[in-house]
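For this view, one protein chain was removed and the others were kept in their places.
The first chain written gets the first letter, and so on, giving A and B; residue counts start at 1 in each chain.
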Amino acid sequence: MNVRLYVWQRATAALMVPFVLVHIAVIFYATHRQMTAADILSRTHGSAAWASFYGLFVAAVSIHASIGVRNILTEWSPLADRTVGWCAVCLGIALALLGFHAVIALVVM
Amino acid sequence: MIHRLSGLALVIFLPIHFFVLGLSFHGGARLDAFLRWSDQPLVKFAEGGLVFLLTVHLLGGLRVLVIENFDWHDGQKRLAMLAATVSVLVAFIFLVRVF
Partner (left out) sequence: MPEPAEELSVSLWRGSAQGRYETYSVPRCESQTVLDVVTYVQRYLDPTLSYRFACRVGMCGSCAMTVNGHPRWTCRTHVAKVADGGRLRIGPLDNLPVIKDLATDMQSFFEKWQQAKGVFAPSLTRAEPMARIRPDSAARVAADAAIECINCGVCYAACDTVRWNAGYLGPAALNRAWTLVNDERDAANPARLSAVAASGGCHSCHSHQSCQEHCPLALNPTASIAGLKRRSTAAYLKGELKA
């Protein structure tokens, strides 16, 4: 872990603190109301607000989680540094792709 | 350690979560089918576990941000216990509301 990775890791962490609180509130709300897919989609469809919020959330978590996994692999696996770097990048991209796909599914489609 | 393990568990869960949400890509039917399937005690319990993991990871992260950016080295263990307790409470409240 160097200063560049550290900055991205901590910055995305700080950014996500309020995001996670909002998300926990959303979880409680949706589960308490036993919302169906239609209920959810009616709220998210066409919403620039939800798209922005969750879009940013997906970007942040993709960066944060991939750097976190990078640290775990460096410290707990015998893999070389470059391999670890590539694994982290692949994970980040995979999370971003899946995440943006989900956001598009909820907001656009 | 809890912080690291909860993060790891969440990063394993996350692609599944994104995938499920992405089921609504062609309309809500498949997502609905999943939501109906997930309406069973074991899944609800697992969801409670996920809420616990998310909360504990958040609070652990806050602890790190505080240690690194503010002068605070007393009472760390007490804080850690408090964080774990709050997480359990939050997860418990979730479970109560959901069952």
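Following the convention adopted for this analysis, contacts are C-beta pairs under 8 Å (C-beta built on N, C-alpha and C of every residue); 3 or more make two chains touch, one makes a residue touch a chain.
Since we're looking at a predicted model, the values are computed, not measured.
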Contact with the hidden chain (one of A:31, A:47 or A:74): A:74
Just the residue numbers, please: which parts of chain A touch the chain that's not shown? 1-7, 74-76, 81
Going by the touch rule given at the top, which residues of chain B touch the chain that is not shown? 4, 63-64, 67-69, 71, 73, 76
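By definition in this document, only the chains that are shown with their structure count from here on.
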For the complex, give me every residue of chain B touching chain A. 4, 7-8, 10-11, 14-15, 17-19, 21-29, 31-32, 35, 39, 47, 51, 54-55, 58, 61-62, 64-65, 68, 90, 93-94, 97-98
Taking the complex as given, what residues does chain A use to touch chain B? 10, 13-14, 17, 20-21, 23-24, 27-28, 31-32, 34, 36-38, 40-41, 58, 61, 65, 68-69, 72, 91, 94-95, 98-99, 101-102, 104-106, 109
